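Okay, handing you the structure first.
What you see is the complex with one protein chain gone and the rest in place.
Think of it as A and B in the order they're written, each chain with its own count starting at 1.
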Amino acid sequence: MTVAYKFLRPGRVGAFTGVQWPEAGRWLDSDDEPQLCRSGIHALKPSALPKWMTEELWRIELEDAHELERGMVVARRGRLIDRVMAWNDDLARDYGEACIAHVPEGGSPIAQQRRADALAALAGVRAGTPAAAVGYIAAKAADAYAPGSYETERQWQAAWLSDRLGLSG
Amino acid sequence: MSSTEITCKELVELVTDYLDHRMPAEQRLRFEEHIAFCSPCAVYLEQIRQTITVTGALREDDLDQQSRDAMLNVFKDFRR
Partner (left out) sequence: MVRALREGDEAAFAHLVDAFGGSMQRVAALYVRDRAVVQEVVQDTWVAVLRGIDRFESRSSLRTWLFSILVNIAKTRGVRESRSVPFASIADDPESGEESVPVDRFLGDDSAWPGHWASAVPEWHRPLERLLSTEVRTLISASIAQLPDMQRKVVSLRDVEGWSAEEVCNVLELSETNQRVLLHRARSKLREVIERSGLQEN
């Protein structure tokens, strides 16, 4: 058994499959769900969280899981354990602010432009795509400041999040 | 990662491949990764989906009575 994390849309709905997950504790088998059997059940290690944010973050237990690259896990069967309630709009805002603060000011015109864009994106940020956008823009700003640092910046963002949410793995 | 990143301009050309499930796994991952942070692209994809739904609704137009009768007459004539 593997424990991992999963972002879902409100009401436990898969962001790309549109599949609604059963309530916590009930297994979902990818063989039973046409939308999933193409690719199985996907989940995330904490290192991948910044790239997939939606409104709800859940802990998930997986059976027959194997790790893919870039912090992704795929499994035949999974069940939601509980929701990580600490992931909410307030934390999303803190996250956005932290991402921006971590990018040095100054640098090339593009770095400065991107950093400014990240700040603009912070307005009205909430848990979900808006927070993912701030993280992305900030990482691209960091990459313009120090070329090649995009992934490292993403790792930093993931570590921040993992720490604040108290995640394991 | 940045060098293999999909841009919005590239993504809009890939939506049909995506909806037809005709994308290599790696490309599909990049596609979804982009949608996850890019609200305009998510909106665009949804609009394509809605366009398809509206187009499909044209199928629901009923066969008019006159045409229907003419078709049924083929059978009646044939059976004679």
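Going forward, a contact is a pair of C-beta atoms (placed from the backbone, for glycine too) under 8 Å apart; a residue touches a chain by one contact, two chains touch by 3 or more.
Here the structure is a predicted model, which means the values were calculated and not measured.
Residue positions on chain A in contact with the hidden chain: 110, 113-114, 117, 140, 144, in rising order. By the touch rule set out above, chain B reaches the unshown chain at residues 7-10, 12-13, 15-17, 20, 22, 38-41, 43-44, 47-48, 50-59, 61-63, 67-68, 70-72, 74-76, 78-79.
The rule we apply is simple: only the chains that are shown with their structure count from here on.
If you average the Cα atoms of chain A and of chain B, the two centres end up 28 Å apart. Across the complex, chain A meets chain B through its residues 15-16, 38-39, 51-53, 72, 129-130, 132-133, 135-136, 140, 143, 150-151, 154.
Taken in their complex, chain B has these residues touching chain A: 1-2, 21, 25, 29, 32-33, 35-39, 42.
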